[in-house]
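Pasting in a structure now, in structure tokens, and then I'll have a few things to ask.
With one protein chain withheld, the remaining protein chains of the complex are depicted in position.
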Amino acid sequence: MMNFLIRRLIIALLVAITVSIVGFGLLRFSGDLASLLAGENATAEDVARISQAYGLDRPIYIQYLDWVWNALRGDLGKSLFTHEPVSELIMTRIGVTATLAFAALAVGLAIAIPLGVLAAVKANTWVDRTALVISVAGQATPNFWFALILIYVFGVWWRQATVWGYKLSEITILGLQLSGLPISGSATWQHFVMPVATLATTIMPALMRLTRTGMLEVLSSDYVRTARAKGLSQTSVLFKHSLRNAILPVVSLAAVQLGFLLGGSVIVETIFALNGVGFLAIRSIERIDFPVVQSILVFLACTYIVLTLFSDLINAKLDPRVRLS
Amino acid sequence: MTRADSGASQTSEPVIDVSGLNVDISVPAGILHAVSDVSFSVGPAETLSLVGESGCGKTITSLAMMRLLPRSAKLTARHIRFDGMDITNYTEKDMTRLRGNRMGMIFQDPMTSLNPVYRIGDQLEEVYMRHRNASRKEARERASFLLEKVGIINPAQRLTQFPHQLSGGLRQRMMIAMMLMCEPKLLIADEPTTALDVTVQVQILQLLRSLQKEFSMAIVLITHNLGVVARMADKVAIMYAGKVVEQGSVQDVFDRPTHPYTRGLLECIPRHGLTAGHDKLGSIPGIVPSLVGKVTGCSFRNRCLHAEEVCAMRDVALRPVKDNHDYRCLFSPEELAGAREGVAAQ
Partner (left out) sequence: MSQTELARSAPPAPKGPVEEFTTLAPSPRELMKRRAKSHIGFIVGMSIIVFFCIVAIFAPFLAPHDPYDQNLSARLVDPVWGAKGTWSNIFGTDAFGRDVLSRLMYGARLSLMIGFTAAFIAGVIGVTLGIVGGYFGGKVDAVIVYLINVKLALPVILVALSIASISGGSILVLILVLGLLTWDRYAVVVRSLTQQFRDQEFVLSSLAAGASHARIIFREILPNLTNQIIVVASLDMAIIILIEAALSFLGLGVRPPTPSWGLMVAEARAVMFFKPHLIMVPGAAIFLLVIAINMAGDGIRDVTSPEGRG
């Protein structure tokens, strides 16, 4: 167990280092940051000045090491536009994004697991087929489109000026300018209903299918036959003996999905003008605010690495074969 | 050699009495007649062996007794009487009260039959707690007691282990202990030793026999190993393509095999030994016919030395060789024996 843990930690650390290099390098290799920042009408001197001011004229590995060295001391640099510390910018917004992600995961799992179990128990009946149709449709729905449909459906059918905390007039304005109006600080739980529903719809199908496949496999296993031969109740056979085993791969997928949600909430955050990390990211990308962008990329990647590490630990906890080997 | 102590049990009420059992399974190609017209009974402390090649319906028959058939299977029977009650139409709820409590079943592969994520103790105790309303502590004591019974030296420690930490033989002992937690009247053992090493096989069989005596259980033993039958069983039913082709006491069937299939099987094995026999069971040339759709005539005819045109047209019922020894063939025992010698003479 200890060996397993240490090996996983070392790999995670290596991956984190590589990801930080990739995240850092991507921005610099994609284009000339200085001339982008200087604007189209800038002279060569302007570009050179900006380049020097932001340290972009130094060799790239110096820039990287400098950035990492500062980052390790908790200093991720400052935004080029607001001049606020990047770490502060992220920390004040991570709450919104994390709330979105965890709520969406919880809702997604709360739908996916019962539906997947039901589909497996009623395999090849209309229940199963309905679940399959839901999952295929969910997978094919672009989430920005789904979000707009939600707004439209609630807005037009309810005929109310305020839909889940959003004023319809506001939403229409949001449509005009993509950069949006951040409702920072004023977001209530209602503001999260539609975004969470959107994200949950995106992640639910994969979780549901994996639960179903896992349950089908487990239900036809020898040990479930044993459990039935022991005369255990249907509940015990289904939940104690089957789901516990079928859930193992779902835990891993859930961690991956959570990582995806943290990075992928950019779309709903933009549509619903929630001032989270995704929202910060897209505004910074638009303004080439590279200290913010690279920090967010690496921050999200490291969060993902930690999450998968966690899911491995949970799997080890749930599965004695992993834990004791 | 067959067991000598079977005389007493013959007189008492049978534990399980199956009559006219049919199991039809829906498959994409149609209806598969997995088991047709199977009847037998087993008394207390008596062992019946179901013998046949894989796919002959012996496992389906045993699952039918436990009512553990897959949902695509349809069961019909004149009756399945367990301990005097007809359980043919028992609901799932009624059955869960019997399973693990008054009837138990152990399976072929002990490596996959135990739930990998729970401790052995938990898996044993839950049976007792469910059927006897026992406390965790009582269940634990009972589990320790049974582990000793199945020959495990340090029960307290074993109970805290997970299945993957145990060898195959130990796991099969755990399965047996688990199914004996509530002292069932009937134990169904589906090829309990096939997946184990030869030396372990013998130990497990001996264990089953001694436990049978102690708890006076009826055992239905499914096997394709005739050596095991000779050691363990009082009665034997030879199955082929979903039907019993010959059944009777082990003594009678082994001394005077009548159906051509039984004779083929018995000729294949050397008279000694547990080990050599089962390899040869499938070595009668030819293939088992498909059981999908309507099956007419004798299923064995395309592998039978005696087959004639009439065999394809007429269904055959079981008929007696003598009392309590039946076979399923159009020809009389004498004809079968005579023709056999004729072939041998050529």
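So that you can tell them apart, the chains are marked A and B in the order they are listed, and the count of residues begins at 1 in each.
The working rule: contacts are C-beta pairs under 8 Å (C-beta built on N, C-alpha and C of every residue); 3 or more make two chains touch, one makes a residue touch a chain.
Because the structure is a prediction, the values reported are computed rather than measured.
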- Task: Specify the residue from the set A:R93, A:H191 or A:R212 that touches the hidden chain.
- Result: A:R212
- Residue of A:L36, A:V68, A:A197 or A:V322 touching the missing chain in the full complex: A:L36
- Item | Of A:V15, A:A42 or A:V68, the one touching the omitted chain in the full complex | A:V15
- Note on the structure: Omitted-chain footprint on chain A covers residues 11, 14-16, 18-19, 22-23, 26-27, 30-31, 33, 36, 136-137, 139-145, 148-149, 151-152, 155-156, 168, 172, 174-176, 178, 209, 212-213, 216, 256, 259-260, 262-264, 266-267, 270, 278, 281-282, 285-286, 288, 293, 296-297, 300-302, 304-305, 308
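In this text, only the chains that are shown with their structure count from here on.
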- Averaged-CA centre spacing for the pair chain B and chain A, given as whole angstrom: 54
- Query: Within the complex, which stretch of chain A touches chain B?
  - Reply: 221-223, 225-234, 236, 241, 244-245, 318-321, 324-325
- Residues of chain B touching chain A in their complex? 66, 68, 92, 95-101, 104-105, 107, 109, 112-118, 126-127, 130-131, 162, 164-165, 175, 178-179
